[in-house]
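A single protein chain has been removed from this complex, and every other one stays in its place.
And now, chain A:
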Amino acid sequence: MAAPCRRMASWSLPRFLSCFGGTAVGSTGFRQFSRTAVCRVTLQTKSMTDKPSSPWTLMAAVCLQRLPVISADLSPIEQQFGHVMHQMELEKSVLSDHELQLLEDAERMSRKQAGDYDSDEEGKDEEIMLAQDLEDSWEQKLKSFQPAHRVRADVDQDVTSVQRCLADSLVLLAEQQVGSQKLWLLPQTQWQEGETLQQTAERALTTLQAAGFKATFLGNTPCGVYKYKLPKAIRTEGSVGTKVFFFKAILSDCGPPATPDTPFLWLKKSELQHYLKPAYLMKVDHFILDF
């Protein structure tokens, strides 16, 4: 009874593992081994190292976020309130030096034009630079500086560019082979023996993405988990399903511009629903913070 079961398990494992993109080099070695004796030895040793061998396959995924680059537009009430606050502060304030100078200059100009003006009363070195002229020169300098545009509609439409929607935080999605389908999900990879889940997530970021993303991982703790059971046809004693642990990271450097064949997207939280499966989205939505 035991022997045929183990053989079945050894057959189903390679098939199961081949479904998962084949990036985990160590585990695909099973396929190369011939069946019976050698397989059983490897399985036995595996069961000896993981004493309670869990039926769940472990994977780690990375939730890479590009934080906003520019401040968001003010909502109508925020604009109104800002305006009123500015007015109130102006009313409660006192005149500044610059304003006093403006008033004095205006007075002097009016006295000059009045007619009974005695130029000897005032010092001759006070009329070099009027405050108004200073203001005008400052405005000229400001106009000569052209800041970059805040909103660029064409870049916003391009879902693969990192520069889109600079006022919101974006999440990276990659298209990966899971089971028999190609799905859009957060970049994930299988866990290997001898590394922490955090290192698995880092590996997921570097190997599955050809572009060089420099990210800072926020701690060793996973921020969320998604587990799914395999359909009953493939389910065996050794593998009931998969648990995917998510790790948060913040993008620090974009790296070289992406080549067009890289299958990944940068999406806002509101756009995720169009690309992710509902059950997956429900779990992922919790820990992606928009503010």
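The working rule: a residue touches a chain if its C-beta (ideal position, glycine included) is under 8 Å from a C-beta of that chain, and two chains touch if they have at least 3 such contacts; residues count from 1.
Note that contacts and distances are computed from a predicted model.
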item	value
Chain not present in the shown complex, as UniProt names it (candidates "60S ribosome subunit biogenesis protein NIP7 homolog", "Glycine cleavage system H protein", "Large ribosomal subunit protein mL40" or "N-acetyltransferase domain-containing protein")	"Large ribosomal subunit protein mL40"
Chain A residues that touch the omitted chain in the full complex	50, 54, 56, 58, 67-72, 77, 80-81, 84, 88, 90-91, 93-95, 100, 147-150, 163, 166-167, 196-198, 216-225, 227, 243, 245-246, 250, 252, 283, 286-287, 289-291
